[in-house]
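One protein chain is absent from this view; the other protein chains keep their places.
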Amino acid sequence: MKEKIILEAIGIKKRFGETVALQGVDINLYRGEIRGLVGENGSGKSTFSSIIAGIQKSFKGELIYKGKPYLPSNMVEALQNGIGMIVQEKGTIQNVTVAENIFLGELNKYGRFGLLNKKELYNKANQALDNIGITNIRADDMIQNLNMQNRKLIEIAKVVFKNPDILVIDETSTALSYEGRQILYKIIEDFKSRDKSVVLISHDLDELIEKCDTLTVLRDGKLIKHLNKAEFEEDYIKQLLVGRELEGDYYRSDYNHEVSSEVVLKVENLNKENDLNGVNLDLHKGEILGIGGLSHCGMHTLGKVIFGFENAEEGHVSIQGTKIIDEKTAMKAGLGYVSKDRDHEALSLNSSIRENISIVGLDIIKKHNLIFSKHEKAYVKEQVDIFNIKAQSMEQYVSGLSGGNKQKVVFAKWMGRNSDILVLDCPTRGVDIGVKQAMYQLIIKLKNEGKSFILISEELSELTGLVDRLLIMKDGKITKEFFRDKELSESDIINYMI
Amino acid sequence: MVERFTNKFSGLKRITNYSSWFGLIALISIYYIQMGESITAYSMGIIIEQAVIVAIVATGAIFIFSFGQFDISLGAATAVAAMVSVITYNRTESIFLMLLASILVGVSIGVIESILAVLLNLPVFVLTVAMLSILSSLVRVLLGGQSSISIPSDAVAAFDNVPFKLFILICYFLLCFFIFNYTKVGRESKFLGANPIAAKQSGVSNKKITIIAFILVGIGVGLAGFLTVIRAPMLGQTTAASLGLDVLVAIVFGGMPLSGGARSKISAAVVGAFSIVLLNQVLLSFGFSSGQNQIAKAILFLFVVFVATINYRKKILPR
Amino acid sequence: MNKCLNKIGLLVFSLLLIGLLAACNGDSDPQTNGVDNGANEEQDQGPTQKIGVQIYDATDSELIAFRRYYQDYIEDNYNVEFLFSDSLDTAEAERTSTENFINQGVAAIISFSDSDRMSVIQMTEDAGVYYAIGAGTLSDEQLDMLSDNEYFVGSIGPSLAEEEEVGYDMAKHYIEQGYTNFLLYAGGYPFVDMHLMRTHGMIRALEEVGVTYNAREDGQIGTFESDEYTINTVYGFPDDSGAFFGTVAERVNEPGLEVILTAGLGVEFFGTALAQSGQDIRMGTVASFEDAYYEGFSAGQVDYLAGKFSSSIGPIFAAVYNAINGDMEVVRNNGNPFRIDQGYWIATNVDEFNEMYEMSNSTENPAYTKELLDMVIKSENPDTDYDNFESFVQSYSFDEITNLQD
């Protein structure tokens, strides 16, 4: 197996302003290897992959690729050299055609003197799509007419078409449906069979264990361990990720699903084009109600509609008789909402911790309709202390915090105003296991105090570990209801999701 | 190592955050050196006189800028308010009604603009471009075919003094300062500018903030209209025409980020307005021509903003 | 590296641009650069006195000619320095400029701006700064109010009646030659007084020959009715959509048009349309003796010009100079501020124009030379008195001035 090194990374260091992302990482990548890269968010795995893919330029350390020093100045150049990456975030551009996205940044190949040969461009793009077995999308389709999954497939087609020697896949599978994943896995195997390398980044340990030949564990920007297939063992990997053995309970220890009969929130017959198709549910006092499904089953939209951030075309949400029409009424009725997209929706990154926490608590902070710094600071400090938010001061901008601390700020903001019901959309996405555990315990504690939760999650273990009741959604409908049970297995649930 | 870097970095940040104040102090110093002994109470007085109107409108405008919006029609709105107050005085001969009319007109324009923006779901900037045309044609309509309309200068002579104008500025500034820093509206508008989606998810109503901001600006516009009449009781087609852009320049000069958000500060309006007036005085003392004056102003303007934002550079170009 | 390149690029580019601008500027402008005002050498007696000049439009060609006369001729010959204002188009701007001049320590202000003149006069009186009007006039009532103002010097310039007369004379000039098809350009009618009065003058001349004028209720220029005469009108200023020039082209191309009469800005707005129409059309206008009209007369586009000459503002300087020298009595009309009419030079053919043009634009030998002005300046000519001054100003016509010079 250990034949030829294709890429050698020596002592890679990278800093973003005040945060250190990588502190001296050495990784050797071999031909024909599927390498898993695993670590909590902020561990540096995305930073590392973006460095080799040419997105980040200024870093310290050395890259040796195919025996030569290597320093790509952008993604296109990296790809031309044989390193292609499918990025975690949205990687396609709206309002332009599929073909233009596939050949973004290298249109100069199709034509000369800055002019374009459209025909050739479209032909090549269709070829790229055919290559990975996509026939329902054509080169002249506009990106905005495609759904998220198909857009991701375009990115995959784009990278694969260049036939790179190293393919980097950064948390892409979460955005894909079952069919999409099968396409991706086929590509990965095809690469391996052709003696090319794949770097697979994922939070899904099962996926990694199944697909990878080797695993590299990163934590806090440091390399923790390289693992061979023989060493793959879930608990051991988890321990490496966190850096210590987790003490105390991780999830809930009890298996009791009895909750109060009091209904605190009622969802009736919600319909929304493409997303929701007649959703009904009741949330009881002190209940943790889980909602699971595939990424695009409509559960994220459901969360937004419940909070009044989006409007349904039919049906309504009510809390003790009050209809929720917008965020304001929702908040008045004691509802809080933690968005899945933390950096863009839940927080204002270029505002301080203080501003982010106090923004929903101004009604509580104000005295005689005025807001004084003294009261505000006391209010915020209390939350900062309760949630143990690590920052220089409460005046620090949220953008400088780690993922876990950012999420703590979001929690603190809603708990500070003493919300009775929280809609949590993927609340532990990109959060360290340690923080994750703390949050789970907090949720449990609050549940015991009589707060109610709607927990929307893509992680099944999180759902089975926490909820009293679990609703599975598919194509905008609730397809199955499970109650908390020791025997509840993930494979039972998955069947209702796909 | 990391620690030291951090400290140095935030120290620099702190300094550039106050660069507009340094700019003001520098201008005061240059003015002092240039004018020397000829600085009198009169000099101070005219600096205040000349800054007051811009400062008032700019103070109100900070609200609109704080949530990342942009109003280009403020000058025309002030002109309309001033016109109406002149007409009101000529009908009623009451200074009080004149002030009231001016504020009412200012507020009404604000309400109409914000309601159009909110109900019709129009982008504020483009809306104000259209409003600029509408209001300037309204000015001509109010002129009714005359080259100018006026009130007797004795009528307002009692108010034509520095203490009164300063008093109005201070009152309005305190009102805005208070609302901006000590009420929900102020906090919410800053947060709205920083991240509109997060603000919406935190229950901040874009509509409410927009309407309140425009009403506050409207009060400022009304006061400015009134003061315009006091300062120069004869109004014509071009009255206050360049005020809108003077306000923009002043606010930017004062250190207000045009994108709004957390770094918004209400003091930028007053700092900026006084800086611009002092800059004019300094340039005058050098004896430049109109053209040279404007070039010097433009270069300084870019320089000040450049220094103020030196810590907020991104990899991609700002838009 | 990249960043560095950008900066170098910007620098190189800026230099290039400056070079380019210099190239085009240097070649085009035969006159000395009027911006240069630091060249006045200290004369023997005392510190230089500052005089503020308020102008309504820094880009107006007449005012630019005035500025050249003051800065290139008067500053060289008298111990004064002129400070010029920006364009003052509102009462507010006028007040700001007055404040600034006072703050700069001027001894006097000569004003060509009239947004709210009475307020400015009040301010100058309070500040102890002399004030004189270089163009335009005061009503009797206003003059009355100013009779005991020690710092108000007086006014020289065409009165509104004079403006009306200029328009009348111009129209009459063509009517008498038998022309019957006119295009009237009313300029800033009704907002600009001077344009309004000139237009009224033209209307009066037409009414005298039987044309009926129907005024409009909204104050804009009205319509004409006549069997014999055809009269079209244009008013307003250019806009960004091209509508103004569309209207101008339409009117100029109206069949049968013989004469264009403009209340101002003749060549600027109509020269091109005339050139493009290719028809034989006369043009009479009220403007000034400057390059544009030199070209216009040479090309046969204009054949009647009532215009100001650059040094027509010499006498008002003389009056102000007397005042700041403390010789107020020679500019007092029976103890009151003076108001003297000064009209236009009128050129009705190319030769007349060229003669006047030459004298008007000379900075070595302007119409009002130092020798001429010294005749009414007390410190140079102790025998002078107000009556001298008044008749000096009133002899403004080209012939009278050339006689004086000889």
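Miscellaneous remarks
The chains carry the letters A, B and C, assigned in the order they are written, with residues numbered from 1 in each.
Everything that follows uses one rule, which is that contacts are C-beta pairs under 8 Å (C-beta built on N, C-alpha and C of every residue); 3 or more make two chains touch, one makes a residue touch a chain.
Basically, contacts and distances are computed from a predicted model.
For the chain that does not appear here, its UniProt entry gives the protein name "Sugar ABC transporter permease", which is one of "Sarcosine oxidase subunit beta", "Sugar ABC transporter permease", "NADH-quinone oxidoreductase subunit M" or "Dihydroxyacetone kinase subunit DhaK".
Touched by the hidden chain within the whole complex are the displayed chains A, B, C. Interface note for the absent chain: among B:146, B:161 or B:242, the touching residue is B:242. The missing chain, though absent from the display, is touched by one residue of C:64, C:306 or C:324; that residue is C:64. Shown as candidates are C:161, C:215 or C:299; the residue that touches the absent chain is C:299. When the full complex is taken into account, the listed residue touching the unshown chain is A:90, out of A:90, A:344 or A:381. Among B:92, B:133 or B:161, the one in contact with the hidden chain is B:133.
Across the interface with the omitted chain, chain B contributes residues 70, 116, 120-123, 125-127, 129-134, 136-137, 140-141, 242, 245, 248-249, 252, 258-259, 289-295, 297-299, 301-302, 305-306, 309, 313-319.
Against the chain not displayed here, chain C makes contact via residues 2, 6-7, 9-10, 13-14, 16-17, 20-21, 23-25, 27-29, 31, 33-35, 58-59, 61, 64, 86-87, 218, 220, 236, 238-243, 245-247, 249-250, 253, 267-269, 271-272, 274-276, 291-292, 295-296, 298-299, 301.
One chain of the complex is left out; on chain A, the residues touching it are 54-55, 73-77, 87, 90-96, 100, 104-105, 107-108, 111, 114-116, 118.
In this text, only the chains that are shown with their structure count from here on.
If you sketch which chains touch which, the chains link end to end in a single open path, with no loop closing it. With centres taken as mean C-alpha coordinates, the chain found closest to the middle of all protein C-alpha atoms is B. Look at where the CA atoms of chain B average out and do the same for chain C: the two points lie 35 Å apart. In chain B, no residue reaches two or more other chains under the touch definition. In the complex of the two chains, the chain A residues touching chain B come out as 15, 17-18, 20, 307, 309, 326-328, 330-331, 337, 339, 344-352, 355-356, 358-360, 362-363, 366, 369-372, 392, 397, 413. Across the interface of their complex, chain A is touched by residues 2, 5-6, 9, 178, 182-184, 187-188, 190-191, 194-195, 197-205, 261-263 of chain B. Remark: chain C residues 35, 37-38, 58, 83-84, 86-87, 89-92, 94-96, 99-100, 102-105, 115-116, 118-119, 122, 127, 188, 190-193, 218-220 touch chain B in the complex.
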